[in-house]
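Removed: one protein chain of the complex. Kept in place: all other protein chains.
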Amino acid sequence: MLIPHPLLGLRDAQEFTYLGDASLMHRPDPAREDAVAAFADYVFLRDNPAGVHRELWFHEAGDRSWLVVTRDTTTHEILGAELASDVKLGGVQ
Amino acid sequence: MTRLSKGGLIDRDARLRFSFNGTEYSGYQGDTLASALLANGVQLMGRSFKYHRPRGVFAAGSEEPNAMVTLRDGARAEPNTRATMTELYDGLSARSQNHIGSLERDLLAVNDLLSPFLAAGFYYKTFMWPKAFWEKLYEPAIRRAAGLGALSMQADPDEYDKGFLHCDLLVIGGGAAGLSAALTAGRAGAQVILADEDFALGGRLLAERDRLDGAEARDWVAITRAELDSLPNVRVMPRTTVFGVYDHGIYGAVERVADHLPTPGDKVRQTLWRITAKRAVLAAGATERHIPFADNDRPGIMLAGAMRAYANRWAVTPLKHANDPIAIFTNGDDGHRTAMDLIAHGARVLGVIDSRADAPCFGQYEVFPGATVTGTKGRQSLYAIEITRNGQSEWHSVGALGVSGGWNPNVHLASHHRGRPVWDDALLAFVPGPNGPQGLIPAGAAAGKGGVADALADGMQAAITALLEIDIAAKPIPLPQAENAPAAQEAFWHVPGKRRAWVDFQNDVTVKDIVLAHKENMRPVEHLKRWTTLGMATDQGKTSNISALAVMAELTGKTIPQTGTTIFRPPYTGVSLSVLGGGDTGPHFRPKRLTPTHHWAEAQGAEFVEVGPWMRAQYFPQPGETHWRESVDREVLAVRSGVGLCDVTTLGKIDVQGADAGEFLNRVYANMMGTLKVGMVRYGLMLREDGHCYDDGTCARLAEDHYVVTTTTANAGLVYRQMEFFRQCVWPDLDVQLISTTDAWAQIAVAGPQSRTLLQRIVDDADISNEAFPFMACRELTICGGLRARLFRISFSGELAYEVAVPARYGHALMQRLMEKGADLGVTPYGTEALGVLRIEKGHAAGAELNGQTTAQMLGLGRMVSVKKDSVGAIMSRREGLAGDKRRLVGLKPVNAQKPVAAGAHLFAKDASRDMANDQGWVTSACYSPHLDSHIALGFLEDGDTRMGEVITAANPLEGQEVTVEVVSAHFVDPEGGRLRD
Amino acid sequence: MTDLTPITALGGTVARSEDFGVLRLTEQPDLSLASLSLRKGQGVPSPFGLTLPGVGQSSQAGEYGAFWIGRDQWMIEAQGTQDIAAMLKAEVPEASVTEQTDGFATFEISSAGGAGPLEAVMRKLVNLDPQAFEPGAATRTTLEHISVFLVRRAEDRLAVIGMRTYAGALWHALSTAARRIGAQTDGELAK
Partner (left out) sequence: MTFSGFKVVKEALTGHKGWRPLWRDPDPKPAYDIVIVGGGGHGLATAFYLAQTFGELKVAVLEKGWLGSGNIGRNTTIIRSNYLLPGNEPFYEFSMKLWENLEQATNFNSMVSQRGIINLIHTDGQRDAYRRRGNAMLLAGADARLLGRDELRQMVPFLNFDNPRFPIKGGLMQARAGTARHDGVVWGYARGADQRGVDIIQNCEVTGFRIEGGAVQGVETSRGYIGAKKVGVAVAGNSSRVMAMAGMRLPIESHALQAFVSEGLKPTIPGVITFGAGHFYVSQSDKGGLVFGGDIDGYNSYAQRGNLPVVEDVIEGGMALMPMIGRARLLRAWGGVMDMSMDGSPIIDRTGIDGLYFNGGWCYGGFKATPASGYAFAHLLATDRPHETATAYRFDRFARGYVIDEKGVGAQPNLH
């Protein structure tokens, strides 16, 4: 696989470590009343779509950036990649 | 000898000796083992898998099902090697396979007589009674007969390599279409790789008598090759099989660098290339199929196209006796080409048996229109065939028979991403479908355009199209004048009859087996394959699958496309495990990390142990010590009574800086880090977000906005990754910068009551007295006359102890210096074994306790999970399953101090029966404590914290041991911690 | 100065160097390194007069060099062994600076036969297109399971900067590739 790094261009996926669903960026508010239930959903449940999936890859043997990669899980086609910190600070989702 | 007197792409001046089954033969440069054996009149080359039928060569390429040999001898023996793909070299030695006794008199040929009992799926229906006999009798017998070739059982002595290539256009296959594609792209200046599995470029152009620009095709091939070789932007890779298509334009290819040489010499034998291609042209050609008929598997029967290739490229006929007549059986025009080529080479042709009633004739030979072959004779060499026309049969003497059932485009790579090929009614074949891998364009015969003129034009057009997609403008090139050979054919798939008609030769699958599969409702094509083993042999059914589908379609009344194909999977042809495994099978299998004092420890005679990627000194045997325990006991006691030195560089170190560094660490550690004073260290516990313990270590605050944290050796990379995750993905608003510094510092633990005394001798001017530098202090200072260092007063052993860090290049010298300066103090280097004993004595958790399944409470660290703040894992650590877990880390002391406790033993109340219901925990770590002169252990025990003093049993039924132990505090040594603080 | 004697990453007292045909592999112990990370909102500085390079690039100013290692993050290089972290911190006191000199082992592969043999070695070791990795380019990637920085110093010189504790394994990988390429004749290396 090749990951289209937003800064570095196409890079061998072997340089990356995969984490999973990008929803992991949205850690629940620990102060909310149903925090335990919210955290249980956050930690354990996944949409796991057959199709377009937004997911986190860490460029471990590269620039050490976390990326949000949009990829089709049925074809492995990659539709885009962004720096996770930009996504988070940009308030996406 | 059946070598033709002239012609062929062989160098008749270069005679090569070789042996087959111990008999010496000779051939020429340019031969394959198959062509050379045929030239020597050898028809019988192997035995089939199941019935051990005598078999000769059937094809001329990588689709060969029959002529499988074990090539070379000794450790280089290579089983299941296709004679058709083996380039002849001087001294080649090969043996046939899968027979007991000689190839000619294989004792297992008895299986053939038993074939009625061995029909498709027979083994699923029997061998079930009596029950025990399957494993004791039946299966061992089946296993004895299994397999084809044998492993040498020796390590492969050759070297292998891997590499990466990048190009604009990868052209797979160097026949007419591939050459024109490569030339088009090469002239356009694109970066081009042209790969072909053959040792000579040209593909079928070398096997046919096509004329290009009025000359022999091989002339055009040579000129084209020369031009491609001259272009700096084109890499021509013969002997290279592109075996798989992976995601995003990555292709796997194996280059057989030295397989054509007697031994590789200073070359690698093969190289695995991972080719990243922006676009690719699949010009892999087509594979001829046969027509199953009665007894169609005899040596002397082969594909008609292969027969042509042998005659045209290698100047041989597949006969045992040179002047025997040859017959052709075909359902189309293509078979006639073989007859004409053979005649042109002066061979005797009996005629062409053409299933079509209106069969044409293209030359001076007899045609049997509307006829089929319905029988053959000749157990080890064909000598007669039965031709049936209008119900009339007659036998004819022949020495060989060519069979042509049409050509299947080699769609394999185009289907590696599970896109299915589509049926072409005109072509009577599957062609690549629309859902192939992105960027891969089939061309030429692989796309169903097998005529030479068509293939040349299609290859060129494919290159132009592919390059246009990546913004490279390629112009059409002048193509040589060529003609498409007549290729009309009819759909004629097999000759019905009562005798066995082979479909899959290697695995002995016959039309009858398909009929049986149909009868038993094994009709989906995957069931057919699995029930009969069709297409599962080493040739992966290249010559058999489509014919089998056609037979099944006929039985079910469906069309062939409705019947469908099985899935095409990599590799296209078998790839050696050695080349995929890359070569470094020994000590360099995975890289080693060496500590800064590794060479010093080596010089001291240390024993080393693998700890993940690291090599660590395990213990330092001294003269006279005969058992590791003696060394370890000595090292442990030295620390407890004097001072010891241990390289602890392997612990991960992460530099954390920024205005929000303290807040960040508050969030990733369970306990509070933001309140840590500058110049102090705190033990840190890290949870996973699911609330279980993840890692532990220390946080040292070097400045208001600067911490150095340590991790366990095993988790260094993981903790760094997790911290970056939180920094970038969860809290990017915090001002924090992280970088790993594990390797930068050589860190040496100086532990024991004399450690301060020793350190005072190397510290330049800093005051490290207990008052100035108390327990859990840290400081940047200089030692040994100005060397930058960091000193931490932390202890893993429970003794007064420090860790001193210096730039890694000085670790070796620092260790030497400490040894010198501490000689009078009895300074002693210690390894991981003593480190382990010391920490067990002190009750510190390590890998066996922090195994990812345990909680802070279990470790007795529950109060470290701060409730004053949120941190990773804090919320989930309060779930009932974790909060209610009553297991606690305890110390275990055998009642008989000299009786060892085994880590991994399970804990039981003294009189409880030894079963799961009464299982109350397990021993995590165990050792002999020289300090206490007793074996000791740590373990997790139900309600352990309330059971001090209870005598329980550590049961280890696996090794037949039970040890009575007393439950004690995990802190065997100095539970009050006074030694740390003095 | 301290009277302790340092050793090289490969454990010697002098740098190791070995020739393989036209290729030379050399250990370079006299390179000082420190990482520079910008704080939140900090502008890009010019320590030692360096223009800090853009993504995937390196730059040079006198004895100092820099290469990009991540967003808002560079590795600063200096010839010779010196307390580069302290010097750098003095240049850019508001930034996060971390001593990295001994975190890494630096090896240089140089070719007396032009770019060809050097690129052939690269093709055996890293998944980067050598033709696109032009002089001045710098990146981190994996090499035989080891994470390394590569800096193309020139057409015929490549620095391979890997974690110091992996130095021996890295030398093994580099020298194996160099030996195999170095043993080939010029013709085989043409492309």
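Letters A, B and C name the chains as they come in the text, with residue numbers starting at 1 for each one.
Heads up, the rule we're going with is that contacts are C-beta pairs under 8 Å (C-beta built on N, C-alpha and C of every residue); 3 or more make two chains touch, one makes a residue touch a chain.
What you are looking at is a predicted structure, and each value in this text was computed from that prediction instead of being measured.
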Partners of the unshown chain among those that are drawn: A, B
Contact residue for the chain not shown (choose from B:Leu350, B:Ala848 or B:Leu980): B:Ala848
Omitted-chain contact residue, chosen from B:Pro238, B:Pro496 or B:Gly904: B:Gly904
Of B:Pro369, B:Pro561 or B:Gly574, the one touching the omitted chain in the full complex: B:Gly574
Touch with the omitted chain, as defined above, among B:Ala109, B:Leu148 or B:Ala294: B:Leu148
Residues in subunit A touching the chain absent from view: 1, 13-14, 18-21, 36-37, 40-41, 43-50, 53, 55, 71, 73-76
For subunit B, the residues touching the chain missing from this view: 49, 76-80, 116-117, 119, 122-129, 131, 134-135, 139, 142-144, 146-156, 162, 244, 246-247, 250, 252, 272, 274, 416-418, 512, 516, 519-522, 524, 526-527, 530-531, 533, 536-538, 540, 569-571, 574-578, 580-582, 584-590, 592, 609-611, 688-692, 694, 847-848, 851-853, 876, 879-883, 902-906, 914-916, 919, 922-926, 955-959
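As a working rule, only the chains that are shown with their structure count from here on.
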Pair with more cross-chain C-beta pairs in contact, given A-C and A-B: A-B
Distance from subunit C to subunit A - Cα centre to Cα centre, in angstrom: 31
Rounded Å distance between subunit A and subunit B, as computed from the means of their C-alpha atoms: 28
Per-residue overlap in subunit B, given as positions that touch at least 2 other chains: 276
Touching two or more other chains - residue numbers and ranges from subunit C: 73, 127
Of all residues in subunit C, those that touch subunit B in their complex: 1-9, 11, 29, 35, 37-40, 73, 83, 96, 98-104, 123-129, 131-132, 144-146, 163-170, 172-173, 180, 183, 190-191
List of subunit A residues in touch with subunit C within their complex: 7-8, 11-12, 14-15, 60-65, 83
Touch list for subunit A against partner subunit B, complex: 1-2, 10, 17, 19, 24-25, 27, 30-31, 35-36, 39-40, 42-44, 56, 58, 60, 64-66, 75-78, 83-85, 88-89
